[in-house]
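Removed from the display is one protein chain of the complex; every other protein chain stays in position.
Moving on to chain A:
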């Protein structure tokens, strides 16, 4: 935690105050422009004054945009160096590259590169292709250029400073699992083909050779009884992780999950706690057929006493896995069949996420889009289109399906006054339905429009590819819904 805070602190120090070579791109502070590959921050007054110099030059030489920009950058860089007590002119090398990029943007009618998301609060200047300069920060804010947040913007910010390591989602789950097994000898895994086979989605690969057959237990195909066995073991203090090969198979264990897992802490008056983790992939895959493409979050959500979380990126997969294992409550961790091969860079240091927190994927102003698991990516795809059309959606990955993080969601609703829920769960009695009810109950006064909930259709998933595509929500539908909402 402390390391992360330090990094955030470092990021807030203006770029040119750090003992590094100043480059032209510091003026424009774009992500990925400077050779340190770091989101930059410049204290607002300086940037405005520099931009004003630029603007002044441009107004004199409207047709000589190239010359004036180079000159402006050069002069501004020199001024910066002078103001910092350094000598010399700014490096030429990166000047041309970055200026060329700016020219391109101007030609397209777009603003020059603005700062990264984290600094959008500061005002910045919009320069049109005709050389007109707009200093109005509120209007400038509407035309957001950096549309799509990388998967887990906060993770990118953190991991960019400390290199971290890149891995796939199933490897992230495995890492989390292995770290917890190393840390606590009472943690064990049980499920079908988790041991010698390495897990049907390779989440438990290599663990059986490392920890033995009893700790990574290959069970026979008897979901009801091995889930019951896990619960019985948890009653004595063990911390089992039960893997369902597919969430749909856990329907066979529903009695154990509902009656024993969820209720034992209550009916025993607090004597027993059940620190079990039940995890498995669910959701619609690639033409897997109806029984293997079930969206069952809704089935489990009414069970009192359990917590439900859904992971969507390698970063939150590892964090949620660790949190679920450490939690003394029964946790159901929903993974998605199609997300196992997502790649992301995650921090090297150990981290655990909160089980009840939602993740702000992309802050915005116009509409709050609540989503989780795979639909997050459909939403982000739709967000790109929406941004190009001039909307500014706020995307929140709710992560915690039970209980909902009404704190984050509520603050967002109070800001945007419009809510769109995009989920893969069934329409009837799904997570979206409960969330709609919860938001209506708690934040009704803040809503300017009725909540729109896009969920998957109330049908068994068909095999045919085209039909399967239309079972789940597509980005086009999300765009249309936002347009309708924001009318």
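Everything below uses one rule, namely that contacts are C-beta pairs under 8 Å (C-beta built on N, C-alpha and C of every residue); 3 or more make two chains touch, one makes a residue touch a chain; residues count from 1.
The working rule: contacts and distances are computed from a predicted model.
K.L.:
Choose one: "Pyruvate dehydrogenase E1 component subunit alpha", "Gem-associated protein 7-like", "GPI transamidase subunit PIG-U" or "Auxin-responsive protein". The correct choice is the protein name in UniProt for the chain not shown.
P.N.:
From the listed options "Pyruvate dehydrogenase E1 component subunit alpha", "Gem-associated protein 7-like", "GPI transamidase subunit PIG-U" or "Auxin-responsive protein", the omitted chain resolves to "Pyruvate dehydrogenase E1 component subunit alpha".
K.L.:
Considering the whole complex, which of A:313, A:434, A:455 or A:471 touches the chain not shown?
P.N.:
A:434
K.L.:
Identify the residue among A:163, A:289 or A:304 that touches the chain left out of the display.
P.N.:
A:304
K.L.:
Taking the full complex into account, find the residue in A:329, A:385, A:457 or A:477 that is in contact with the omitted chain.
P.N.:
In the complete complex, the chain left out is touched by residue A:329.
K.L.:
What residues on chain A make contact with the chain left out of this view?
P.N.:
Looking at chain A, the ones touching the missing chain are residues 188, 214-215, 217, 219-220, 222, 224-238, 255-256, 259-260, 264-273, 275, 301, 304-305, 307, 323, 326-329, 352-357, 402-408, 410, 434, 438, 442.
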